[in-house]
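I have placed the structure first, in the form of structure tokens, so that the comments after it can refer back to it.
Rest of the complex left out; these chains stay put.
Letters are used for the chains, namely A, B and C, taken in the order the chains are written, and counting of residues starts over at 1 for each.
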Amino acid sequence: MKIGVITYPGTLDDRDAQRAVRLAGGTPVPLWHADDSLKGVDAVVLPGGFSYGDYLRCGAIAAKAPATQEVVRLAKQGLPVLGICNGFQVLVESHLLPGGLIRNEHQHFICRDQKLIVENNKTAWTNLFEEGQEITIPLKNGEGGYIASDETLKMLEAENRVVFRYSEVNPNGSMNDIAGLTNERGNVVGLMPHPEHAVEPGFGPDTEIAMRSGVDGLKFFQSVLKALVNA
Amino acid sequence: MRVTNVDTVTQAFEESDKDQPWKELGLKEDEYQSIKDILGRRPTSSELAMYSVMWSEHCSYKSSKIYLRQFGEKVTPEMKKDLMVGMGENAGVVDVGEGLAVTFKVESHNHPSYIEPFQGAATGVGGIVRDILTMGARPVAVMDQLRFGAPESADTARVVHGVTAGISFYGNCLGLPNIGGETVFDKVYQGNPLVNALAVGVMKHEDLKLAKATNPGDLVILFGARTGAEGMAGVSVLASETFDSTGPTKRPAVQVGDPFAEKVLIECCLELFYAGVVAGIQDLGGAGISCATSELASNGGKGMRVQLQDVLLRDDSLTPEEILMSESQERMMGIVPKESLEAFEAIVNKWEVEYSVLGEVIDEDRLYINWGDKEIVNVPPRTVAHDGPVYNRPVAYPSYQDALNANSSSSLKRAENPAELAAQLLAILSSPNQADKSWVTAQYDKYVMGNTALAMPDDAGMVRVSEETGLGITIATDANGKYCQLDPQQGVKLALAEAYRNVAVTGAKPKAVTNCLNFGSPENPEVMWQFKEATQGLADGCLELGIPVTGGNVSFYNQTGDVAIYPTPVVGVLGVIDDVARRIPSGWQDEGNNIYLLGETRDELDGSAWAETIHSHLGGKPPIVDLKKEEQLAQLLHGAAIQGLIESAHDISEGGVAVAIAESCLRFNVGARIWLGDLIDRDNIDMTAALFSESQARVLVAVGREDDVKFQALCEARGVPCVRIGVTDKESEALEIQGIGTMQLNEVREGWAKALPELFG
Amino acid sequence: MPKIIVEIMPKQDLLDPQGKAVANALHRSGHNEITNVRIGKRIELHFDRAITQGDLDAAKEIASSFLSNDVIEDVVAITKED
């Protein structure tokens, strides 16, 4: 299975996302923001970073890129898309996911091992998790505060579109502790924490068992491979 | 509108007696005279700008040069074996095996970070990363060494917030993991905080690049950000004169960083390197185009012809002098063979990086710079870049030194009962210098790139450099201004010893050294004495340990009025580990491990955290340093790591055994039962010394029961003193120290974790 | 130099953490008369010629489609300065 990973100017975690795809058993395909073809990939990851320096608004300039426009078009036809951190911000700026992401409540960039609850395991990227499962994924962002109007929040909750919720600590003031969302169809998922940083023992978050041994992020990439096989 | 009335070489001949503002530009009379002697005429105003900035303390190392030579001289052939590039280049390069090389360096951005903490610190990170990139390496991590004023002072909060946010902003946006650093508070840094930044990069041997223009006909290309009015005269006015001397202030004194532009520049440069289209490259930092043109030409033993009007500007009103001195960030100068121009253009266009061809390399010992059809610079490049003045400044033994050394901590009152000891331990642990640094470090991305094997709060940072084999590097930096104030020569060796030990406790083998020497004014003979002592100590220490200094940076004039900071030489040690999977954690993780204290403990409390926190005292003599013992200890740890005998190891430094124990507990929330009786008996010390002495060459290790016999045998064979002081107790969630009492870990954690958030919100 | 100035504020009913932080700091320093602070953007679009009605129309379009995100922000003013 070919999983595309888009690189915008200022993208940082593209190589990490490619590594995660590889470790999960997929074939990573590097995609360039200025190309309007996604090279026929089976799914796409919009990785983390500071596309265009996150100037103006995070993800706003990248949302206009040719590759993003193509992602928007194909996502509407069901292409699985995962937006991580800056990728999530791009999805929000391209209106594939509702709401907005603003400056963290405490005003600082924060990097921490974050506990999350998987609220929805029906999406293309979460089908290998249990509903209600607690996982640990590194979080690192300066503008991860999720906001949306009351209506939108109600709709998201009613439709079970909150995929991940922060557990124990809400690190950025996100409304309803929202860490990640999906679209109606469940093929597009965006979240602030970084699953690609929890895929390899020795380089992930700390766990009860050993330092840096957490690999909960691997299931995101395995899930999409399973979804693609079953599709 | 282009400036038209410029001072030309022709005019310099004709109007030979014109008054020039050499003084305002920071030149001394004899320096101005030597420029005239070199040129056989007065300099043009552009030449004057170039010489003044390149001959400033910051660029020319004129006060430090005679001392820095020792780093190149006190070396054995063995020490040079793996050194691919030594001092003098943008950064030293060390062969780490498997065809890979590592380059690393620390640099200061102290003065700009006081004036504008956010941008000052941000551009400090940007500058050091470009130095590393210039060597042909992909930058893979950063670290930051910070010294702030008294924590309670309102201005400290301004600086702390600005500096940490600036480093966070720039480093995170570049996608470089921050793997460690230092955060120290002391009132001596109140008006002069220290912001040092370290970067490390990795390359294949064949990708090594040098800042040289050797081939006549090659093009000189400036690329990256456009040139604007930033940091004008920043190098000479900001970095090398004291604050109260005011220079020309019309143009902004600060630089503004654009980490996004730098990230793009990094990727673009690496693509240029791999495509083999640049023959030489130099970053633009202090002294901007003046520095890049003269150094590239001088290093290559060639000359250059440059058209300054071809520099892409943000602001057309800049004068040629300003263009030559501008410190706009995120720029690079490449030397590109003509036949590679097309390939060069394709790559920079892909990354949307702007560039302009300024001129070409010539086979003549001359740097010619034109403004349109007017010649404004005509100089031998070497005289600008390398033949600046060299001073042997007066040194004087400080008048206060003997009294300071005589005022030892021996008369300070020691705790008399367990409750008092416990209270002292908690007080030290929650003092800003020993407290949890997460408030700072949580602002830094340590995960990006996916290769971070160790980072904050561990003793050293470690990153994997080969995904195939697991080959990794470790870096630790240390400096103790208080020790250096008591004895600069000993103090710098202590910093070296600590950094070396911090690398060793991770299981890596120390290999090379970098430094950033932060001192007061070199015009003060007492400061110069400190500098002389410190450089000698560092050179001697490195020779004794057999690891070379690969490069470094000197920052003088760190003082407010007449009051200098403590001498603060930051020492960074690089280590290599064959496989990062074998790294040793710093905290306790498992149940029932035996806890050993390696090394000897003396009653050494002068300059300690105990003396500072409990008695606000600084005086006496710093701890004894024995580098042979450090080496033995490092070899023991390395051996034990290879055999997999130790579960964790934590270096003992400020705050002594007490702080090391507490940190080991808090790392993974694992309790312990500790008894210090055997230690006290063996080393003939009291409880206060057992807990808080800062004796060197000591490490706390945890060993699984099954490896106990082997481990003890190893210590004996290597002659490293080893005493069992306790056992880990995971279930208890408490730290029990016999003779003091039992403290719940959440109690211990409370003050330690809250100290910085309470101060800085 | 002729310019069009676009002013953008976070939506009234949404959180503005930056504004809140500034308000808190002002309150700490005794400025209790200020009940609330909100922080938005002032964006200047520069021209090297006189600004036309067409430019203003274009700016309006750019302001709402790109310079602001209408899920979280409002364009509160578009003015020109010659």
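In the analysis below, a residue touches a chain if its C-beta (ideal position, glycine included) is under 8 Å from a C-beta of that chain, and two chains touch if they have at least 3 such contacts.
Being a predicted model, the structure only gives us computed values, none of them experimental.
Enquirer: What copy number does each protein chain type have in the complete complex contained in this file?
Expert: A x1, B x1, C x2
Assume only the chains that are shown with their structure count from here on.
Enquirer: Taking touching chains as linked, do they make an open path (line), a single closed cycle (ring), a hub with spokes (star), an all-linked set (complete), or other?
Expert: Graph shape, chains as nodes and touching pairs as edges: a line.
Enquirer: Starting from the mean Cα coordinates of chain A and chain B, work out the distance between those two points in Å.
Expert: For chain A versus chain B, the centre distance works out to 35 Å.
Enquirer: Find the geometric centre of each of chain A and chain C from their Cα atoms only, then give the gap between the two centres in Å, rounded to an integer.
Expert: Spacing between the chain centres: roughly 30 Å.
Enquirer: Return the distance between the CA-based centres of chain B and chain C, expressed in whole Å.
Expert: Centre-to-centre distance between chain B and chain C: 41 Å.
Enquirer: Would you please write down the residue numbers of chain B that are in contact with two or more other chains?
Expert: None at all.
Enquirer: Two-or-more-chain contact residues of chain C, please, as numbers and ranges.
Expert: Not one residue in chain C touches at least two other chains.
Enquirer: Within their complex, state which residues of chain C touch chain A.
Expert: Its residues touching chain A are 10, 13-18, 20-21, 66-67, 69, 71-72.
Enquirer: In their complex, what parts of chain A are in touch with chain C?
Expert: Residues 56-57, 60, 64, 92-93, 98-100, 102-107, 145, 147-149, 173, 175 of chain A touch chain C in their complex.
Enquirer: Inside the complex, what are the residues of chain B that reach chain A?
Expert: 165, 168-169, 172-175, 258-261, 263-264, 351-352, 441-453, 464, 467, 580-581, 585, 587, 589, 668
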